[in-house]
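Note that one protein chain of the assembly has been removed; the remaining protein chains are unaltered in position.
The letters A, B and C name the chains in turn, as written, and every chain counts its residues from 1.
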Amino acid sequence: MPKFELSEREIDAQALARGLAHARAGACATFEGWVRDHNEGRAVLRLDYQAYAPLAQSEGERIVEEAREKFAIVEARCVHRAGTLAIGDLAVWVGVSAAHRGAAFEACRYIIDEVKKRVPIWKNEHYADGESGWLHPDNTPVEPGQR
Amino acid sequence: MPKFELSEREIDAQALARGLAHARAGACATFEGWVRDHNEGRAVLRLDYQAYAPLAQSEGERIVEEAREKFAIVEARCVHRAGTLAIGDLAVWVGVSAAHRGAAFEACRYIIDEVKKRVPIWKNEHYADGESGWLHPDNTPVEPGQR
Amino acid sequence: MNYRVLYFASLRDRAGMDAEQINSLATDARGLYHELRARHGFTLGEERLRVAINGAFAPWGQTLHEGDEVVFIPPVSGG
Partner (left out) sequence: MNYRVLYFASLRDRAGMDAEQINSLATDARGLYHELRARHGFTLGEERLRVAINGAFAPWGQTLHEGDEVVFIPPVSGG
């Protein structure tokens, strides 16, 4: 089973969390990224994710593998949505199980931070004023002229 | 709705997570504590939680309130089980939503750390060798003679 | 004076009961614990415990009143 997945369909967080269970796991940390109704002070209506799928897949797998090497964890999974999402939709899910909570939290944080930095996925936000724009990792527009 | 709850029944993590949703929340961090099959090298069969319920309730609420004051979060909830649990059972659930992931992770970690330090709930582990024992916060036995 | 004392975890096991009504000359939780420790053979020292009076954490030296509910809180281990 891949540890990282790009999904065109709704993410089933509950099923994913069940997949982390293990008798020696005493802790499970999860992170969910939801589509917010605003960014940098602008009202957001929806967004599209574009991805360079083969590289997103391999880079995502690499990140989860790094987390397994760096932290004493039992299981880890990450699923990122592609396509068009509405406010409140689950855009990315990360889950980590471990014997102890420190490793679970740290690995979960590591995975989402690295995914946002390195995985070739791009967010195009559609604003209430009719404009749209591709975003930077820091959530500012890619091209100053866009705003 | 109380932000902290002691529950004799199974915890419904999915319903709890839905309760954290908010259009301005872009991040949700959760923590689940599961009953492990071992502790300090001993095989664990099951465990009981005992609680001083009124104080557990008020101290739990205070902790969630502190998290709301310390971190820029939207919603936070914590539910802790009482009674007898089996290996793999969900013993405690913490969930925090926030505009950004840093606050969500930090508040979630704060709540579980403080709950484990301050809320009057005690874990009695039943071991494969037929013994049982009340545990310290560091998961070592309360009374040295117990082992 | 009369106090109601609740026991949890290892104190409950040692005392062999969940709770008791106690008539004591002790006027604070410290004095009351010393008395109960001698009676039940508790091994946990004051420094390992916290005190709750009527459902709220309180200092060891807080004056007790007739009918107060007193709880000695062993090191907790939830989560």
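Here, contacts are C-beta pairs under 8 Å (C-beta built on N, C-alpha and C of every residue); 3 or more make two chains touch, one makes a residue touch a chain.
Quick caveat: nothing in here was measured; it's all calculated off a predicted structure.
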item	value
Contacts of the hidden chain among displayed chains	A
Residue touching the undisplayed chain, where the options are A:H22, A:R68 or A:R118	A:R118
Footprint left on chain A by the chain that the document does not show	33, 49-52, 54-56, 58-59, 80, 91-92, 112, 115-124, 134-137, 139, 142-143, 145
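Here, only the chains that are shown with their structure count from here on.
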item	value
Chain whose Cα centroid lies nearest the overall Cα centroid	B
Distance between the centres, which are taken as Cα means, of chain C and chain B, whole angstrom	25
Residues of chain C touching at least two other chains	none
Junction residues of chain A - those touching two or more other chains	none
